[in-house]
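Take a look at this one; I'll ask things after.
The complex is shown incomplete by one protein chain, all other protein chains being positioned as in the whole.
Should a chain be cited, it is by its letter among A, B, C and D, assigned in written order, with residues numbered from 1 in that chain.
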Amino acid sequence: MGQYLVRMLLQVVPVMFLISIIVFVLVHVTGDPVNLMLPETATEEDREILRAALGLDQPLYQQYFVYIKNVLQGDFGNSFHYGEPALPLVLERLPATFELAAVAMLIGIVIAVPCGMISAVKRNTVLDVIISFLSVIGKAMPNFWMGIMLILLFSVSLGLFPVSGRGGVEHIVLPAFTIGIGLAAQMTRLIRSNMLEILSQDYIRTARSKGLREVLVVGRHAFRNGLIPVVTIMSLQFTSLIGGTLVTETVFAWPGLGQLLVTSVNMRDMAVVQAAVFIIALVVIVCNMLTDVVYRYLDPRIKYN
Amino acid sequence: MEQQIKKRKTTLWSLLWNSKLGSLGAIIVLFVVLVAIFAPWIAPYDPAALDPIKRLKPPFWMEGSLPEHLLGTDNLGRDILSRLIYGSRVSLIVGVGAVLVSGLVGTLLGLLAGYYGKWSNILIMRTADAFHAIPSLLLMLVMLAVVGPGLTTLIFVIGLTNWVSYARVVRGEVLSIKERDFVRAARAAGASNARMLFKHILPNIMSTFIVLSGMNVATTILMESSLSFLGLGIKPPDVSWGTMLSDGKQYIATSWWVSTFPGLAITITVLGVIFLGDWLRDVLDPRMKAND
Amino acid sequence: MKPLLEVKALTKQYPLPRKGFRKESGAVQAVSGVDLAVMPGETLGIVGESGCGKSTLGLMIARLLEPTAGQVLFEGKDLLKVEGDELRKARRDLQFVFQDPYSSLNPRMKVSEIIAEPMQIHGLYKGVELTKEVSRLLQAVGLSQQQGDRYPHEFSGGQRQRIGIARALSLNPKLIICDEPISALDVSIQAQILNLLKDLQAEYKLTYMFISHGLPSIRFISDRIAVMYLGRIVEIATKQQIFSSVKHPYTEALLQAVPIPDPSLRKKERIILRGELPNPANPPKGCAFHTRCPYATERCQQEQPQLIEVEAGHYAACHYPLDKRKEEGH
Amino acid sequence: GNNGNSSANNGGNSSTNSEAGNGGSDSGRTGDQAKLVIANSADIESFDPHNNNNTYSESVIINVFEYLVKNGENQEKVPGLATEWEMVDDTTWRFKLREGVTFHNGDPFTAADVKFSFERVAKDSSLKQNSYFKHITEVKIVNDYEVEFITEYPDPILLNRLSKMGAGILPAKYIEENGIESFLKNPIGTGPYKFSSWTKDDRVVLVKNESYYGDAPQWEEVTFRMIPEAATRVSELLTGGVDIITGVPVTDIERINGGEATKIEAATIQRVLHLLMRMTEGTVTADPLVREAIELAIDKQAIIDSIAGGMGTVTRTSVTPGNFGADPGLYETSLFDADKAKQLLQDAGYTNGGPEVTLSASTVYKEIAEVVAAMLTGVGFQVNLDILEPSKFTETYNSKGFKELFILGVGNSLFDASNNYNRFLLENAAGETDYNNPEVEELLQAALSNMNPEERAKQYQQVQQHIANDRPTIYLYQMQGVYGVNKRINFAPRLDEMFILDDIKLAN
């Protein structure tokens, strides 16, 4: 375990540095935060003063060194926009974001697994076509459409769930479904194509020759073997969700990282963007590690690679 | 024997014909492509011609519809049918173009990472991690600042944010394919690395590529609309399905048709692409031909 | 005469996987310190237990697998030291026929493309000439020109194997390593392929390394036979020597276990090797075979026997080579 | 440039107009009479009144922090934390402070707090409100309940400045003891409502200040929810999740009015939509004929009737009624004449194909920009539409990077003509419209420090006439605030878009 962590760290640290440099440069390329912070009536002199106050008048590399030195001491700097330390701003969004991402993932899996398997087992039948059609709709209809439709149907017409906001369990159902449907769509297709491959493997025939019920043959013997690429995509999807549920967050007024990130990017709020990307990168890396662990659990052969 | 060979040459078409879904997909895709090409001749109106007074009229079967606007009008009173017809152009170009760009970049990098391993693997996969962690919005804004708006920029921006998933999946495939004996056999024959990569490994990951790409067409068409929102994509009066969708966003509750029709257009097109892709995958795989 | 191929102390370790998060837990010693020499025009048969490292050895010689240690001298040149273009050129003369014919053919290439590829790579023929050469090779292995237009999956196992052979022949190499080219075929097709290889050898003075489980086939095709056990050569001699005066108990067990295709000679009691199969990741101390050897002694458990020349040209790695043992009355 | 412009120059700051969204539901709330939930489309920036520059923030924190002077019903200045004031000389003002006022933590409010607050906002140039106050050179404490403001030069609109957000009074002692950061986490003011919690991008909760010096606040708890999506806000209102929503899309008006428990309240607001034109030498819009053609090409009323759902008033000035210096003659008029516009283009020498112009707008005004572009195209212009994401728009705007035309929604929290017309001062116009009319310059300069109200009003009226003729800017229309309101509530929208909580009452 220790060794593994050390090895991961050896790769993580340079990646984090790389990311911090890229983000630093990117944010600076996109524009001058001062232009966004001051009213249009501010004079050039006002701007210079503010720039100096924020340290933006220094050469870029110098700014970066100052920045990275502070980061190494655990200080991610202050948000231009909120005037507060950046890291807590980001951290305080994480629970909402994780909650939404996790439940959405769960919903995606619960929908996609049976659909994908049925689709593969009943390949090229009407059922398969229907599932394909639904999953394309799930993918081709944007999240805002899906979200608003769900609100209109389940909140306004049926009164089953609250419209928006974060709160109890009932609040997460609609936003999670909105995202989950899109995730399910992609996973369904992937599971289908995997299952097709697996179902023609010899060991499936072996399972049948044992007299197992078809449900077990497919659900036990085929399914787990087909999970590896699905897990890859799932971890990709999950990590994408960590910063990328803006549309759904907006529709459901969900105070997640997506909104913060977009506001910060739009405001060129360097410190927050950096802190957010730092956290997201950590999540990406931790997820990749977890995925590795899950791989090993799913497929004992993985060790041989 | 002679006969058999002749039969083989014609099988491609007959295979398409025999595959119901494949031909359905082909028909859909062909239809959309034709619509895009012949848009000016088909569309009943100028897609940009607006008449705010006639805004938000419903499609023909609903009360209050205008007979001259079959699928109703949008928020500025433009004819939705005409916009759908013209919108197919940008959407198709972006959908296909961006998928190709991300597919090419991602596949290439995935190939290299998987094939060469070692430092190129670390370099590429960590870069992928970085790309994955950096918000795409930021990348897009930078592209906007550096390259300036336009259709090509749009395609490249989408391509550059989407390559990661290709790279990951392709790399995984390559890792297993490169252990197969036929790759060794090619090496034994003295094949160069390029030959190994493109002649032996690449064709064997095509099916993965196709499965990924089918759904990605939908993703990119939708992404185009959010980029247009950032000012990176096309500008009015040009029209695309994505922009139609986002224009209709605030009217979903009151005038569903504004956003639902372009959504359906995307759905049907992607469905066509996917059916065609499934078929293509089978055709590209000589083994599958036999059992369709 | 100088040997065409000389292998010195060739060794391969496959690293064992990590278990969970623990660090590397050793390695499988697939091939340990093999020395060999093959003369031009000769066929060296290699037999041995499944998993004893035959394929690994072959792959390393063809430099399709990086050895952990050792030397492969081909025409006096150390193959392991060449790289890049030079390596690719060297490969012209050294071809490999894979154990699994199906997986060694790219499923997405037509057979004619597969056969033409090596010639294209080395720029031997072009255009019409290439086509002609491909059909000549197809015919040489008993396939028709039209069949070149098909994909590998459309062939039977035996035909695929022949495609692999045609591909190996296309470069007119000096040495072909055949890794169980006939195991999955029915006897009639086996015979066909064995004949073909012999004919080609006669015609082009080819040199073969022929790996197989089928002792009768090995006997038919080989000049000399090497017997491997757990990554080592335990016996090597001409086929006459092996079949008439076997020296190593493992070889003896192999020979006795060969089923005889005659029901009237059915053995009442088979001599079956008992005992634990050795684990290549953790080979037993002393002679690797001692766990199953009916003659094993204390010494065998402690001391690893070296491959020594027991008779002229007959080498065996046993403390008690069979004849000697009989003499000594063990 | 020390003119006070509270501008809402783009969608980020605009609480009205047809932009996205609404919605909201707070399931715990319903049925609780003493609780109020208001859904806004954007979050407040912070609880620092000095470092905030948008209407949303002010509409919320105005209930927590108070000003020395307040705006009365007709924008007359009424006592706030100051009970009386007088101008000692052109650059000195004296204020008498209200006694017996305490901050939410119990500390008394005194002159020290006033001094602290104004010196902070006037001196710290990194604060977003700084530019409105930096000419205040000193705040002198006369005694605990009397202060004097000294300004660098005569400022006719000092009182207007003192009744806007940057003039919020902060607790000097509390901040000096705890530091500004901890203050911002736990802000206190003197207002009728106390800070309870703020979940960013989600909600701000205020609770009743039991020891308020004025009338007892009537709501136990008020929640301001942030719901960016208009459709969601409307759904929240319809399902009873919230009581008041801002920014109702005009297409949803019918739905809300048709709802059993919901109604629409709309009122004119301070925001006027501008179409600014670059008059820089060499641009096509430098030609007055072209500019006139543009104004004549635009059917403002049609825009209001369609896109704005009838909610708006055509105007040729941005100093609308209720503001100091308004010219009623330019209000409620429009000059649409497409044929004449075509003729003007001909006259300007564009015989085949009109001039090419780029029209920039933030996505907030996308629809309007599209319609305007279509109208311009209709008379022969070739229009490149350049729709920018709001912050990109702001950036371009602040760096004066637009081409011929751009659309801007401009508010006016100072209720004074100077706020709108100072943009035509040579110094300010340079690089933006490049408007240069010496007469106007003279008038504007004079008005800047003219302490005589009548004269000053005249000066501004003259300026408006000039501008209406010179057309560095065309005014499209004055907008309306459209609110959705639960019928259990009586709510009258305000010109300044503030939520004065105690003016919102339960209907009975």
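In this section, a residue touches a chain if its C-beta (ideal position, glycine included) is under 8 Å from a C-beta of that chain, and two chains touch if they have at least 3 such contacts.
Following the convention adopted for this analysis, contacts and distances are computed from a predicted model.
One subunit of the complex is not drawn; among "Peptide ABC transporter ATP-binding protein", "NADH-quinone oxidoreductase subunit I", "Probable oxaloacetate decarboxylase gamma chain" or "Hydrogenase expression/formation protein HypE", its UniProt record names it "Peptide ABC transporter ATP-binding protein".
Screening C:L10, C:V31 or C:V47 for touch with the missing chain picks out C:V47. Those residues of chain A that touch the chain absent from the view are 200-203, 205-213, 216, 221, 224-225, 298-301, 304.
Seen across the whole complex, the unshown chain contacts chain C at 47-51, 142, 156-158, 183-192, 194-195, 198, 213-217, 219-220, 239-240, 243, 253-255, 257-267, 270, 272-273, 276-277.
Here is the rule we use: only the chains that are shown with their structure count from here on.
Innermost chain of the displayed assembly, by C-alpha centre distance to the whole-protein C-alpha centre, is A. Among the remaining chains, C is positioned farthest from chain A, on the basis of C-alpha centroids.
As a whole-number value, the distance joining the C-alpha centres of chain B and chain C reads 49 Å.
Inter-chain spacing, taken between the CA centroids of chain B and chain D, is 44 Å.
For chain B, the set of residues that touch two or more other chains comprises 141, 144, 249, 252-253. Residue positions of chain C touching 2 or more other chains: there are none. By the touch criterion stated above, chain C contacts chain B in their complex at residues 59, 62, 64, 87-89, 91-92, 94-96, 98-100, 103-109, 117-118, 121-122, 144, 146, 149, 151-154, 164, 167, 171.
Contacts from chain D toward chain B in the complex involve residues 18-21, 230-231, 234-235, 249, 251-252, 254-255, 302-303, 305-307, 363, 366-367, 370-371, 373-374, 384-389, 392.
Of all the residues in chain A, the ones that touch chain D in their complex are 31-32, 35-43, 46, 49-50, 53-54, 81-84, 89, 92-93, 144, 148, 151-152, 155-156, 159, 162-168, 170-171, 249-253, 255-256, 259-260, 263, 266-268.
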